[in-house]
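Note that this complex is displayed minus one protein chain, with the remaining chains in position.
A and B label the chains in the order they appear, each numbered from 1.
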Amino acid sequence: MKISEMEREEYVLPGNTACHGCPSTICLRTVLKALKGRAILVIPACCTSVYMGPFPNSAIKVPVFNTAFASAAATASGIKASLEMQGDDTEVVVWAGDGGTYDIGLQALSGAAERGEDIIYICYNNEIYSNTGIQRSGATPFGAWTTTTWAGKTEHRKDVSEIMLAHGIPYVATASTGYLKDLYEKVKKAKEIKGFRYIEILAPCPPGWRFPMDKTVHMGKLAVESGMWILLESVNGRFRFTGVSRAIAEGKRKMRDLEEYLISQERFSHLSKKEIDEIRRYVQEKWSRLIKLEGEVDAAIAKFYV
Amino acid sequence: MNVRILTGNESAAYSAMKSMVRVVAAYPITPATPVVETVAKLVESGEMQAKMIRVESEHSAMAACIGASTAGSRTFTATSSHGLAYMHEMLHWATNARTPVVMAVANRAIGPGWNIWADLSDALSQRDTGWIQLYCSGNQEIYDTIAMAYRLAEDRKVLLPAMVCYDGFVLSHTAMPVEITDFEGFLEEYNPKWRLDADNPFTHGNILPPEPFAELRHNIQKAHDRALKIMKKIEDEFYEFTKRETPLIIEEYRTEDADIVIVTMGAIASEAKIAVNSLREKKVKAGLLRIKSFRPFPEKDVKNYLEGKRVYVFDRAISPGSGGQLFREIRSALAFSDVKSVVPRVVGIGGIDVTKRTIEKAIFERKIWIKEVVA
Partner (left out) sequence: MMASIRFHGRGGQGAVTASKLLAEVAYMSGYYSQSMPFFGAERRGAPVIAFTRISDEPLFETSQVYHPNIVVVLDPVILRAVDIFSGVKEGGTVIINTTKKPEDFEFEQDYLNIITVDATGVAIENDLLLAGLPVVNTPMLGPLIRAFELLNMPLKLELLERVVTRKFGKAGMKNVSAIKQAYERAEMKTIRGKRKRKRRKKEKITVEFPISFPSEGVAGKTKMWRDFRPEIDYEKCNDCLSCWLHCPESAIRVNDRVEIDYEYCKGCLVCSAICPKRAVKTGREVFA
């Protein structure tokens, strides 16, 4: 797909209150373009609930229902049920941050996925509670500085996309702010599938991760190229790597050094060699686990890992 | 006439069906579970044309109801005790979102220790959430009140959520004859003022700065004020439709010539009627004022009926540090009237059985009064 073939209409309007270089606005724009604006958005407490602006105006040009932090997936289930009863087939889409997905909203998310609700759940994961000012979440990677882990987080992050795979839902995908065409395609694909669909987007946050505001997209690419973030997709249980991650898995492309990714963000600037090695070990383990899961790709880890 | 022997819980479920509810999201909890089970059965058998979401928690149940309501469906749920407490955040949400969700609440104590029996503490702890609160004292009343609650909640001058409360086990599991009326004609399909619609995009519930927020809250208070008037109208229309006198605001029993008036809510009010009769046989002119609508609180009615009386308030709940919630409300309503005195009594906590003897005994305990009123 060429960029010129993408939807031109804007659904996230200019003059909103998002920070400079916000990954969430970049991705929400792309998602709503892929849906051609035919969606009802459910948004729990997150940056988006703020950057859409205050009453009586809103920067989002599709119907939006703001809901409480823990209840995005449940609210969306209710809206979908109502639409079904009225014979309205508008797509219901949750747009939630990682706090509302990984932590406080996980129960509602899991419940809705298990019930097979016909909704798309999109998590824009900036690996922190950024709306409240950079606190650690279940998605924050090991070693990262936040205002509740001043010396760096001491635990690795969990991975909700893998948890969603375990739910056996018809569509799970990960995407990154670095690859918007890929995101656009994945949302379009999800739209064609019925049932519970989960997409998680890595959203590098300039003030939260401490990198220059113009590097948002660059950081989204670097995360994938260094293997720290893995692009994948599972359609009806058929799991595969996509994009750059696929090239890496197939041994067609060398991973960039993880350190390149880490040193470009101030939140990791305090890491020792040992801590960097710990992250390396975590990434390596994750890759081997996923490669096993894919099964089809038999490239040995040593072959592609630098 | 279609009369069936139904428990309070079944009455609630049947009324939801006859009220043309289209989305139900609920989670089991003793003693409200049978509502959820009955609805599930009615939906699965096709008798009830609704979608049922078997959510994973009460918090999600209310969230789903709010969502379904904003998308344009009449919604229903039921819960109790810890479930209601878990919903707390979403109860506020439903009010400020102005979604007319109706919920059946089988009143039960909140632990620990685990106590599954009747106690109004669960619903009374939610009195500041902005919900309309109606306390029933019989199964036919539960059946009627749910339909009336939809009329009230969905009235464009009100647009507030409403909970229909009844004592756990005492009513929820007691079976009585209930007339199953079709509400078609009294109620119509839900026709909201606005709904989430891809053709007319708007954002619901984004940031509301201090002044507009205060304005929204003020409008909610005004809606409660209007609700009291609209309740009277609904009572009349309901009588026209069913020939049943089901109160929404208060129920008065032999208060006119009474010297002592018992004030209470829920199932105790039913038992209190017998106590009133028995007291009268013993030459104590007693009467009963049952508060059905705790929110909005019918202050004027309370004043009218209790002026010049000796008042005994029975609470099946307590706000530790303050006393019975109903007692506090009644006393503040009577602050500037020439009421003789208002006496509190907290009874039936954690499901202790409240009999007519309990009530009579309490009144005879106040010997000064008895001396005054029994000439």
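Here, a contact is a pair of C-beta atoms (placed from the backbone, for glycine too) under 8 Å apart; a residue touches a chain by one contact, two chains touch by 3 or more.
Quick caveat: nothing in here was measured; it's all calculated off a predicted structure.
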In the full complex, the chain left out is in contact with A, B
Which of A:43, A:60, A:187 or A:283 touches the missing chain? It is A:60
In the whole complex, of A:17, A:154, A:272 or A:288, the residue touching the missing chain would be A:17
Against the hidden chain, subunit A presents residues 3-4, 6, 8, 10, 12-23, 25-26, 29-30, 50-61, 180-181, 207, 212-218
The missing chain sits against subunit B at residues 96-98, 194, 201-209, 211-213, 215-216, 219
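In the analysis below, only the chains that are shown with their structure count from here on.
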Between subunit A and subunit B, the Cα-mean centres are separated in Å by 44
Contacts from subunit A onto subunit B in the complex sit at residues 37-40, 42, 49-50, 52-56, 58, 60-68, 70-71, 73-79, 81-86, 90, 107-108, 110-111, 114-115, 117
Seen from subunit B, its contact residues with subunit A in the complex are 22-23, 25, 49-51, 53-57, 59-73, 75, 89-90, 93, 196-198, 200-209, 212
